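Missing here is one protein chain; the remaining ones are kept as they sit in the complex.
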Amino acid sequence: MKVFEIQGEFGLDNLKPAERADPRPGAGQVLIRMRAASLNYRDIMTVEGTYNPKQPLPLIPCSDGVGEVVEVGDGVTRARVGDRVATTFFHDWVSGMPTRARLRSTLGGPYDGTLAELMVVGQEGIVHPPEHLSDEEAATLPCSGVTAWNALVEHGGLRAGDIVLVQGTGGVSIFALQFARMFGALVIATSSSDDKLQRVRELGSWQEINYREDDGWGKTAHKLAHGVGVDHVVEVGGAGTLEQSLRAVRIGGSISIIGALSGAASRLSVLPILMQGVRLQGLLVGCRESFESMNRAISSNQMRPVVDRVFPFSDAPAAFRYMKSGAHLGKVCLSFD
Amino acid sequence: MKVFEIQGEFGLDNLKPAERADPRPGAGQVLIRMRAASLNYRDIMTVEGTYNPKQPLPLIPCSDGVGEVVEVGDGVTRARVGDRVATTFFHDWVSGMPTRARLRSTLGGPYDGTLAELMVVGQEGIVHPPEHLSDEEAATLPCSGVTAWNALVEHGGLRAGDIVLVQGTGGVSIFALQFARMFGALVIATSSSDDKLQRVRELGSWQEINYREDDGWGKTAHKLAHGVGVDHVVEVGGAGTLEQSLRAVRIGGSISIIGALSGAASRLSVLPILMQGVRLQGLLVGCRESFESMNRAISSNQMRPVVDRVFPFSDAPAAFRYMKSGAHLGKVCLSFD
Amino acid sequence: MKVFEIQGEFGLDNLKPAERADPRPGAGQVLIRMRAASLNYRDIMTVEGTYNPKQPLPLIPCSDGVGEVVEVGDGVTRARVGDRVATTFFHDWVSGMPTRARLRSTLGGPYDGTLAELMVVGQEGIVHPPEHLSDEEAATLPCSGVTAWNALVEHGGLRAGDIVLVQGTGGVSIFALQFARMFGALVIATSSSDDKLQRVRELGSWQEINYREDDGWGKTAHKLAHGVGVDHVVEVGGAGTLEQSLRAVRIGGSISIIGALSGAASRLSVLPILMQGVRLQGLLVGCRESFESMNRAISSNQMRPVVDRVFPFSDAPAAFRYMKSGAHLGKVCLSFD
Partner (left out) sequence: MKVFEIQGEFGLDNLKPAERADPRPGAGQVLIRMRAASLNYRDIMTVEGTYNPKQPLPLIPCSDGVGEVVEVGDGVTRARVGDRVATTFFHDWVSGMPTRARLRSTLGGPYDGTLAELMVVGQEGIVHPPEHLSDEEAATLPCSGVTAWNALVEHGGLRAGDIVLVQGTGGVSIFALQFARMFGALVIATSSSDDKLQRVRELGSWQEINYREDDGWGKTAHKLAHGVGVDHVVEVGGAGTLEQSLRAVRIGGSISIIGALSGAASRLSVLPILMQGVRLQGLLVGCRESFESMNRAISSNQMRPVVDRVFPFSDAPAAFRYMKSGAHLGKVCLSFD
């Protein structure tokens, strides 16, 4: 089978096509012929060696993918040949508390990921994505979708009437916007591009801020939110934005921080957290049960994830470069057709 | 000022117009010129003497009303002359835990209610209803609206993708349908009338059951809910329906029971609760903070309560009779114009 | 190996010793040499055919047991030979939501249970009980212990200062008393025997009521609870007691109902639930993660379950008869030594 793997050392130039032996499913496992994958910023960091510099190579990157079950091992009850399934970000985290072991079971490092024509995964590490979605749409869900769902729903207790601040137009932010709308919440969106803000508005945002033109955008968001501040911030941009987020949030509000971002190593002033009674929640994507709960909501509301652009599998490096450019709004996908 | 009061003894025939001295606001109180009121089943029971047979008479009934502040007492900070305000069901329950004292502070018994041209209430016992609503629409909120909000949101933890069963087309049920839709949930509605089910469908229900034609409607609802059962039931009909609700609900699901209904004295088999791990929650309308939280959601989503029919204040007894007939869908209101 | 099984038809007289082939562990399974078991009222009902009359026979009853791992199958990571482990009530419910499939995976029916010298169970269906406990003490935990923990902690949100009402001196009630004390809560206990109430007092109860001498004991409990009512009731006795429980509980309080009891089929008046805003929660024992959470609390507090009496394995029928007599306080156990 064909795969893409990081060869020799880290770096986008070392993401190369390779041939591996076709895998076969063991007991409790399924063999999937991949149809689509999607990229996350974590995948770029993995390829560049900034996510986990100790990751052994070669590695097949990417955590998100959708395909068709073509063979099942002994004792498999959760899928049948012919089923369309998506991978879960944490292979072994079905439900319950996060533990070190569960959190280590991620695809795309340390385990080989979805940039492969065939994949073997345990039957507990798959879900059936909503039927109304295309393969590419379904492939956007495992990391960005579940992260946004957890931030707002599992941790945030999102309610109609809440005001949610999303930053930029990456995958998690657009999912957060869509889930907020689904729950009857209002969204304040930021971007550096008026064109993107126009598209975000079409997706249902309530207020938009061009942060290039407004370097006090945190305060602006606070004012827009009835002068009281926003209820939730989905924080994706690192420390520079975090200070603005702390200005935007209301007393007693919450900020969910998404991992694996460029500015994540920066430092944060603690005082505003104290004085506003704010909750800062580090996000860990989420378990399979959250994924399934999200799928149900997506199906019920016939929601469609936003796919910015689809590259053929053979152009995977181009997809990585495009995503790194930041030109996208929503998700960048790969198709195996 | 003109009022309607229960005179002499209980009974709809004893709901009579009367003249009382105009009240004046004391310290911390506001004087409201009423513009609209709405009826709840509890008000019918109060007038008929079945809600609280020991209630002293005369009593001005009804808990729900909207009007304009025409005078404020010393120290009032929560409203100004000219504000449009709605009454809260429990005058003294601002937030926090329900206590006996807070639960006793209800309008329309033991306190005089909203069927009066002028009302004096403490400033903690009012809210500012959503601006986009007509007076009659705003007057539907204090009891039915807050009850449905509490059932699904505060107690139920309603989420997108959940399946909600509502029974009949009374005020609470229609609010529950609207809030469920607002949160991206699916609604199964029941009625004895296909015409009403058609109107409910226009309001956004997902599945409808005519319970006249389907005496196993609880099981039907269970099947419709993907064969797993519904997540929440908003139970308004007493013991006969409760047995069906217990068949409809999923393992680990919840049933909110609305008080003050005809069948409330009936008896319930405990076994299905046990075997399904079901939660049965008695509902107590809700506090002012819930009311305000609901108002924010209604405003954000420009939701409009369903007003079935508006009677002039002078025809209050006709409104009670109409409501008792059960012909309505949504709320029956009075206008003071 | 020797086992006890229900042979031919239901009834305590048909609980008979038998010989079965020694089982061997498959992949992901462990073989346990049993050292102790404990009885629950459900086991009596199972043997008598009142729990699930359709249960195929023969069946090895009992869900609770402790033993030593003597062999492990391929891929087992959760236990090693020599480990002391306890069975979980639901073999397949590790964490997350209860589902029909998870709830069907119970030992002692439909699956063979713990009255066997050797048992094979999947590695996900075991826990390591607290080390300071004897085998018999550890064997009391899987059903009664987890049920009481779930009632008060997972569902009840138990806090220091809460007042808990427990009924009688069976396994769940005594565990509830001990957990309530562990959390700094106060306990009102009931029994028909002053001797038992004396022993309950030694275990830390705050108030005791002999319900034989006080047929208004619900009201008495309400009064004792500062005239406000108790926060939680752990309801084990069926409908007769449930009416008293509804009198005992405070406004907004909660009642957890334990399944599988004699009076469970009786009927309940709904009105008090409504008028007091009470929550009635059907209990489903609980998942493995709850069991582990409970174990941690038991270890930290060096708590010791109350073992009333230990019978040798060969006297299993006598243990059932003793438990049925109701003479016990706490748990009735079997020892395989």
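The chains carry the letters A, B and C, assigned in the order they are written, with residues numbered from 1 in each.
We take it that a residue touches a chain if its C-beta (ideal position, glycine included) is under 8 Å from a C-beta of that chain, and two chains touch if they have at least 3 such contacts.
Predicted model, so just to flag it, every value in this text is computed and none were measured.
Contacts of the undrawn chain with the visible chains, over the full complex, involve A, B, C.
Interface note for the absent chain: among C:F4, C:W93 or C:F183, the touching residue is C:F183. Residue in contact with the omitted chain (choice from C:L15, C:A79, C:V153 or C:A248): C:V153. Note on the undisplayed chain: of the listed residues A:L118, A:L283 or A:C333, the one touching it is A:L283.
For subunit B, the residues touching the chain absent from view are 27-28, 94-97, 287, 289. Listed for subunit A, the residues touching the missing chain in the whole complex are 97-100, 103, 228, 238-239, 242, 251-252, 257-260, 264-271, 273-284.
By the touch definition given at the top, subunit C reaches the unshown chain through residues 153, 157, 159-161, 179, 182-186, 293-294, 296-301.
Note that in this section only the chains that are shown with their structure count from here on.
Shared residue numbers account for over half of those found at the interface formed by subunit A and subunit B, and the copies are therefore classed as meeting with the same residues. Between the CA-based centres of subunit A and subunit C the separation comes to 42 Å, rounded to the whole angstrom. The mean-CA centres of subunit A and subunit B are about 41 angstrom from one another, to the nearest whole unit.
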